[in-house]
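Got a structure for you, written out below as structure tokens; questions coming shortly.
Only one protein chain is missing; all other protein chains are in place.
Chain nomenclature is as follows: A, B and C, assigned in order of appearance, with residue numbering initiated at 1 for each chain independently.
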Amino acid sequence: MTQRNVSIEGLDRPAAEETAVEIVERKGLGHPDSLCDGIAESVSRALAAAYLERVGRVLHYNTDETQLVAGSAAPAFGGGEVVEPIYILVVGRATSEFEGTTIPTEPIALEAAREYLETHVPELEVGTDVVVDAKLGEGSGDLRGVFDESGVPMANDTSYGVGHAPLSETETIVHTVENRLNGEYAVDHPYLGPDIKVMGKREGETIDVTVAAAMIDTYLTDVDAYASAVTDVREYVTGIAEEHTDREVTVHVNTADDYETDSIYLTTTGTSAEQGDDGSVGRGNRANGLITPNRSMSMEATSGKNPVNHIGKIYNLLSTEIAENVVAEVDGIAELRIKLLSQIGRPIDQPHVADVRVATDEGVALGDVENEIDRIVDRELADVTGLTERVIDGEIATF
Amino acid sequence: MTQRNVSIEGLDRPAAEETAVEIVERKGLGHPDSLCDGIAESVSRALAAAYLERVGRVLHYNTDETQLVAGSAAPAFGGGEVVEPIYILVVGRATSEFEGTTIPTEPIALEAAREYLETHVPELEVGTDVVVDAKLGEGSGDLRGVFDESGVPMANDTSYGVGHAPLSETETIVHTVENRLNGEYAVDHPYLGPDIKVMGKREGETIDVTVAAAMIDTYLTDVDAYASAVTDVREYVTGIAEEHTDREVTVHVNTADDYETDSIYLTTTGTSAEQGDDGSVGRGNRANGLITPNRSMSMEATSGKNPVNHIGKIYNLLSTEIAENVVAEVDGIAELRIKLLSQIGRPIDQPHVADVRVATDEGVALGDVENEIDRIVDRELADVTGLTERVIDGEIATF
Amino acid sequence: MTQRNVSIEGLDRPAAEETAVEIVERKGLGHPDSLCDGIAESVSRALAAAYLERVGRVLHYNTDETQLVAGSAAPAFGGGEVVEPIYILVVGRATSEFEGTTIPTEPIALEAAREYLETHVPELEVGTDVVVDAKLGEGSGDLRGVFDESGVPMANDTSYGVGHAPLSETETIVHTVENRLNGEYAVDHPYLGPDIKVMGKREGETIDVTVAAAMIDTYLTDVDAYASAVTDVREYVTGIAEEHTDREVTVHVNTADDYETDSIYLTTTGTSAEQGDDGSVGRGNRANGLITPNRSMSMEATSGKNPVNHIGKIYNLLSTEIAENVVAEVDGIAELRIKLLSQIGRPIDQPHVADVRVATDEGVALGDVENEIDRIVDRELADVTGLTERVIDGEIATF
Partner (left out) sequence: MTQRNVSIEGLDRPAAEETAVEIVERKGLGHPDSLCDGIAESVSRALAAAYLERVGRVLHYNTDETQLVAGSAAPAFGGGEVVEPIYILVVGRATSEFEGTTIPTEPIALEAAREYLETHVPELEVGTDVVVDAKLGEGSGDLRGVFDESGVPMANDTSYGVGHAPLSETETIVHTVENRLNGEYAVDHPYLGPDIKVMGKREGETIDVTVAAAMIDTYLTDVDAYASAVTDVREYVTGIAEEHTDREVTVHVNTADDYETDSIYLTTTGTSAEQGDDGSVGRGNRANGLITPNRSMSMEATSGKNPVNHIGKIYNLLSTEIAENVVAEVDGIAELRIKLLSQIGRPIDQPHVADVRVATDEGVALGDVENEIDRIVDRELADVTGLTERVIDGEIATF
């Protein structure tokens, strides 16, 4: 219908809500893998901004390989301490010289990583509890060659992205629980650390939500306070879940705790990185913030990649945006899944194929919504460079 | 039907061969991500063997976090050189002391990594072209507590694994091409490096196979020899593909080459890790050796995890084995997908659910094969500890 | 004369002032080698304090091996930037567990190093311009075995220390120039960085003082301001020198500058560590703050060593203290040099020999001052553990 190769068909599998079993997971901001994702993306944004400021365009870089080596801690009610520091190695490529202008890539990366950690894991003293180092090899300079005459980058790889909307109930619950725990709840309850792992499992009409939440010792005086905190989190999470479903919900918080052996999830810094959990980029949440084995997923590590021309990053983020926008704008869609496949050497707003699969609400035929979907997909593809800008501005989450 | 919770139903989506578009990828042994997978798993096996030899049981460890920082090289026909060494950091946890016995975990890890590299990237001189370092934190000692009375480990996490069989034509081609290029072809043609990335894309009845193969400069005298090597690889791959499909096949090898600007895929060591491509564990192939966005995938990084009790590793490998065995032993199955979901605190041979989905051949009803499938699934689950042994012995590939 | 083996004889060489040529050097606080000395000693003091606080005694440690790998910078009048961060690796041994108490040795070391850098090189942003990492191996625990019944440690090595007093004119000038430039002058003139290297060369009655002073770009608007700063420093240094000698003095500041090629000693952070100058412990100033090839020197790296029982550290510091005290308290001494030699297994207040060499003023015989010297040497040796305390309290400089 458009010049772009958009294919719209009926969904070839049951909608997520109709499957027998659904598993959904989200690793919260303070999880070691998410910390690496967050640092990698934060470094990416800082580099992109520095390039724009200094040379007027984003140069070649990719910083999608941060590695976290866990430390050890001795948590104690009222305040423990880190015993062996966490070690974080920021890895990637970045262009450090362009037409006579120097770009201090490693200092920029180190500063971005430090600020990210100070913002998101405030109990972790950077430089003492965690050592951050950087190994950024040289990039290959200019990306100008990758743009066509209209300023749209060319795909430099055969890659693809997938997105879907709307989220299922279980997905919504998992995502919302982590967001609100790490948001308003943590503000009011400083004992809650950012390392919150949420797993949702739906079997038929029953949803189990399992939360592993790192509690921070400084704000808890004793084991009773800890137990009370666990209870409060459970009640809060139950409340959130019930806002989003009428199914039966059971919430478990820190189920591995064993009070008899004092084996509880107490931390000094609010992240299990202080207790032997290593982390790296791209091992956790997909671009939409969730791990959804029931859905098509891309293995692409989105965080840290160059948002100008890394097709895997762009198409994963764009797919999710398109799916969300279509569902928001078009009535009658029960579920939409889109897969964007690139073609080497063609502008990225011209995918090899945009494969859209749609399940419509009862009483709605695919033909009723097809044109509208096509229009929106086309519009979003046409604005692909706008997505790059929003990524650089930090308006789009990558994990 | 059995004591184990095996659920067998019809497949809820089209079989892979019947989908409109299929994308399959395999990162070959010498790809930076695969190198990390291979090292991580090799270190894991070496540690497991050392524990068995020294203390009679496998102790706590996980070594699933190797990070590779790329170097740079100056390839040249007839033999170039590495200019900046690659850096590999082996990361993980491992128990170094148990009941008075010391286990030299880092030397074991370093030796395993070195041997792995020497075997699989022979042109890479370890210690000169690549620096291998290790940071293995302390593990938490004994795993005895995780076994039930019959010696079966308990699941320590809610996790899952997925597997399917048989491979589709496209999957078979992609897997076989990499295997044979890195096998018999490389033996006969030393110019072919181990960093071979194969992507298969099927649209309807047309299959495109794209191979990016790192050529080794020492064995190529000039650009004509290079071009001839590329042609030979293409013909060889075409031959393999045609053994496995009657569909139309087009093979592309090193399509990004530009002879006019001397921009070709020539390397000194046979891996792009010498040219700015970083790598880490769990970012590439899934446990069955492929990346298959059309299939259910687990995000679990299988390589490097402890095969005794890491439920994510075990269930991903086991799912694949079960699927393969069922399809091999039972006639009439067109496609089988199995998902194993663990339950914390229960023996791992008793999954929370073994969810089997089957598409039968024409003329075969699900009921005709159900019992047989159930029997095999049950048998394989009963022998889950046998899988652990085969992993330690290196008989099962993890990536 | 005393129970201690103190030997007092006439000096067997000309007094320093009477030699034909005298060379004296001091690497200022911001010199890469001095930064390593300062960090090593700062880490040592922090560990000693932590041990005292947590377990009531100093445990085994030695942290005398900090290595600094230089970075690079792009200084510019008005404010430049660090381009590649400096890397500092704090190396040593420290006991991290004692009778159930954990001592977080690496976090303590990292914090001490950071505070030291922030205090002494304030323009250097720790974590961005410089990465500080630590590798502290395990120490061997308790030092109790090293004390005799009266609480004096036993010498665990055959080692020696040397000291002399008073400083010669050239030595005094060199030491004072660096101290005052890095003190009052820098306070008033923020353009002066802490990396100040002072070399004094006396030939007969002529003294040349050569100062290499890292200027800080933020506080200098242009090359004229720089030139003016150099002139001011020269005048200030000349003034100091003339306070301490009647000899002819010539002062050179930043003599390697070449204004025509813009090759001047301009820095962003005030240390040449930003410009390719690596550093390590024990390569610069001796325990008395000077490098004096005309004098007996010990190769011992004093900074970072354990002040409780490291005999090389203690005897070098003590020798200098004794020499200074004797010369301050006893009239008629032109020059005194003392060498303390330890004996393994004997209390450190009982050196194998305290070898004192004295040149007396004209008209004074050795016999006139011998008893008094012996008394003071004896007194100072008796109080050797007091020196340990003052080292821990930071009252005694080690470089």
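Just a few scattered comments:
Following the convention adopted for this analysis, a contact is a pair of C-beta atoms (placed from the backbone, for glycine too) under 8 Å apart; a residue touches a chain by one contact, two chains touch by 3 or more.
Owing to the predicted nature of the structure, the values given are computational and were not obtained by experimental measurement.
One chain is not displayed; in the complete assembly it touches the shown chains B, C. When the full complex is taken into account, the listed residue touching the unshown chain is C:140, out of C:140, C:206, C:250 or C:371. Considering the full assembly, C:93 is the residue among C:93, C:114 or C:175 that touches the omitted chain. Summary of contacts with the chain left out: across B:4, B:57 or B:114, the touching residue is B:114. The chain not shown here is touched by just one of C:51, C:98, C:116 or C:160, and that residue is C:160. For subunit C, the residues touching the absent chain in the complete assembly are 7, 9, 12-14, 19-21, 23, 62, 64-65, 67, 69-72, 84, 87, 89, 91-93, 135, 137-140, 158, 160, 162, 199, 201, 203, 210, 255-256, 276, 278-284, 286, 291, 293-294, 296-299, 301, 339, 341, 344, 353, 355.
Hidden from this view is one chain, which touches subunit B at 74, 81-85, 87, 96, 102, 104, 106-107, 110-111, 114, 126-129, 131-134.
As a working rule, only the chains that are shown with their structure count from here on.
Put simply, the chain closest to the centre of the protein, by Cα centroids, is A. If each chain is reduced to the centroid of its CA atoms, subunit B and subunit C end up 56 Å from each other. Averaged Cα coordinates give subunit A a centre that lies 25 Å from the centre of subunit B.
Centre-to-centre spacing of subunit A and subunit C amounts to 51 Å, using the average Cα coordinate of each chain.
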